[in-house]
Structures are given as structure tokens and as C-alpha cells.
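Take a look at this one; I'll ask things after.
Apart from one protein chain that is not included, each protein chain of the complex appears where it belongs.
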Amino acid sequence: MAYHIKLEQFEGPLDLLLSLTEQEKLDITRVSLAKIADQYLEYIANAQDITLAHLADFLSVAARLILIKSKALLPLIQFTEEEEEEIKDLEHQLAQYKKFKEAAKNLAPLYDSPRMSFSRDGFSGLGVVFYPPANITGDDLAKVFAKILGEIPVVEKLEEEMVKEVLTLEERIVHLQNTLRERVQTSFSELVANTVDKVEIVVSFLAMLELVKQRLIHVEQGELFSEIHMKHKQ
Amino acid sequence: MEQEKMQSIIESVLFVSGEPIKKAKLAKILAEKIEEVEKALEALSVRYAQAGSGLALLQKGEEIQLVSNPENAQHVEQLVKNELQDSLSNAALEVVSIIAYRGPISKTEIEAIRGVNCSYTLRNLLLRGLIERSDNLRDARGYVYSISFDFLKKLGTDDVKKLPQYDILSVDERINSIISNE
Partner (left out) sequence: MEQEKMQSIIESVLFVSGEPIKKAKLAKILAEKIEEVEKALEALSVRYAQAGSGLALLQKGEEIQLVSNPENAQHVEQLVKNELQDSLSNAALEVVSIIAYRGPISKTEIEAIRGVNCSYTLRNLLLRGLIERSDNLRDARGYVYSISFDFLKKLGTDDVKKLPQYDILSVDERINSIISNE
């Protein structure tokens, strides 16, 4: 999987989500998030130039959106407690982010305005007087400097860690899609087996089509009106 | 000590130091209680708010700095070189806003709000001296970030508490709702 994001356009996944909700004139609710999930996924599938540092963050939100979307399409899907918590977090996070994005907009004119204070150089006019700290030795300096050297991050190592994080997340998304497929299949067959309500069957059928569009599942039908077979998308 | 005498000494000390000073340090120099120092600082603030004053008091946590009146920036700039000219990127503005309203705050908490890795932006703000970091008392391996006096000076604001909507933005309502539910 290759995800590419134009970061000069969006500050991150929340910024992208926020822009999509605003574009559709939606409030920040689960229902709205389900509506824009497709656009988000489409965007990160097509966008280019994502930096490694941000890829994990975009994927993490993508995973949560897939959950929300699936639930909206098939209400029968049961969320685990952890999944439920993740979705609640996303809603809260987005509301918080929106507030701070506005706050940043309000700070910008203050920062850019010529109005500002200046401080003065401390102890000016005193001139340089030699005030060495008591009890300092060359060994102290060597020790402090060696510690500074030890804290310098090795760049390649950081990138390795990020790649690992991204891989883990991609695995997680694949796993999520797999288990959702299973849950959808069960839900669908149960639904069809136990209901006589035509409307409900039609809704489920539409939901199934939506999942096909999402490329979560693959369906096969031998001929008109014959049995529909659903398969895991390879 | 008389209140007026105390104001006079505080003004002298802040003037000579030039840099931020802890209220506790002022109290020590004056050999007075911190409450008395705070009263004197309050009186100085009132004095600096009057027309004709060219000074202002900045307050950040437990520290105080004496600076020039922000309204006179254009005239002062004819004398000093201004290092903080560049405007901030959107990312930097977002991070510094979060730090202004929620600081001291850890990197993890900032990233939880922005939903995106902030290492690069934090480093940039630190190098520009707009934010400061200190040891995180709750996590020995990490830091917490707060805005710097230089940032207050650049904004022309004497206290973060006077930023727009501070009362609303400074609290995480989820923490509040947890507390009120209990």
C-alpha cells in the first residue's frame, strides 16, 4: 500500500477531516464522519508527497474511519469496547482540534502585528567581571559534554522506528478489514435467514453493495435471481 | 517595608536584571513575604497601564519581566535589531497556540490534540526561543513545553491568561466531565 499526502495543503489527518466536514457543512458527529470517510480514504490513497513522520498519523485515523463507516452501513456490526473508545476519541479529538485551529487563526494577527514589547540586556553597563562558579572542574565539563553527545538522536534509527510503526498500522488496517468482513458475512446471512421484512433485506443488499464499492468484499452471482455468494476480497 | 519603597526596589531590580525573575527571588531580595511582593507588582502594573508609561510587566507562571510598552514598538525598533521577524507557519501557529492555552504540556498531549507528529515543529519553536521545555514531573524521560517570555513580548500580551478565550480553551472539557461525573 502506498499512501501519499500533500502536507502543504493539510496540517494532518484532523485538518483533512475538518476540511471535509466543513466542505460538506456537517457538524462533528459520528454520522458526519461516516459520510466523509470515503473522501478521506480516497484522498490519502491519491495524495502525494506524504512524509514518513506523518504517514502513521493519517493511517491511524483511516483505521477509525473504516470502523465508523462499517457501522453506519451495517448497524448489526458489534464494536469491541476498544473500538468504541477509539471512535469516541476521534470525535473528541476533532472537536478539540477545531477549537485550537481557530485559536491559532486568532493568534496570527497578534503575532504578525508590529505591536510588541522589548526587554533590555541584563546587567548592561556592569561590564564583564570574572565570576567563576565555585568547585567546577574539567571533569565536570567532560561529563556534561559526553552526556550531550549521548543524547544526540541517530537519524537513521528514528526512521527505522517510523517505518516499523507504519507497517504495524498497515497490518492493523488489513486485520480490521478482515475481521469486519467476517462480521459482515455473519450479520448478512443471519439477517437474510431471520427476516421477512422486504425493506430490511433491501437495505442490507444496498449495504452489501456499498461494501463492494469499498472493496471490503467481493460478490458473485452465477445468474439472475440465483444465490449471491460473498467472498473475502483477495 | 513601605509599599512604595517595595515598588521602587522591585522596579530597580527588574530594570537591572532585564531578564525574567521569580517572585520568590524578589521576595528574598526584599526580605518580604511573597504576598507583599504580589501586592507591589499589582500596583506597578496599574502604574504601567496609565497613559505616559513606556513600560509593562510580563507575567508567566511564577516569573516576572519588565519590558517596554508594546505600543511603542515601531519607535524602539529604530534602535534594536529585531530577531523574531519571520511569521509562523500554520503548523507552528497551531502548536504554539496549544502550548499557550494548555501549557505546560507534553509532546504526547500536543500530538493527541493535533493528531499528527509535532517533533519537527517543536524543535523549530524551541530553536526560535518561542517556547521553552522543562522536565516533565510526571514522566522522568520526557519534557513539558510552555511558551517563553519572548513569545509574550512578540504578541504584546502581558500574560497568557489575557489571550482571547483563555478561560474556555485552557480547560480540557473531557477532564471536567469526568470530574463532574464522579
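Here are some notes:
Chains here go by letter, A and B, matching the order in which they are written, and residues are numbered from 1 within each.
Quick note on the criterion: a contact is a pair of C-beta atoms (placed from the backbone, for glycine too) under 8 Å apart; a residue touches a chain by one contact, two chains touch by 3 or more.
Source: prediction; values computed, not measured.
Contact with the omitted chain, checked across B:Ser45, B:Asn72 or B:Ser170, is made by B:Asn72. For subunit A, the residues touching the absent chain in the complete assembly are 118-126, 128-142, 144-146, 148-149, 152, 154-155. Against the chain not displayed here, subunit B makes contact via residues 3-5, 7-19, 25, 29-30, 43, 47, 51-55, 66, 68-69, 71-72, 75-76, 78-80, 123, 126-129, 132-133, 148, 150.
In the analysis below, only the chains that are shown with their structure count from here on.
Chain geometry summary: the mean Cα position of subunit A and that of subunit B are 32 Å apart.
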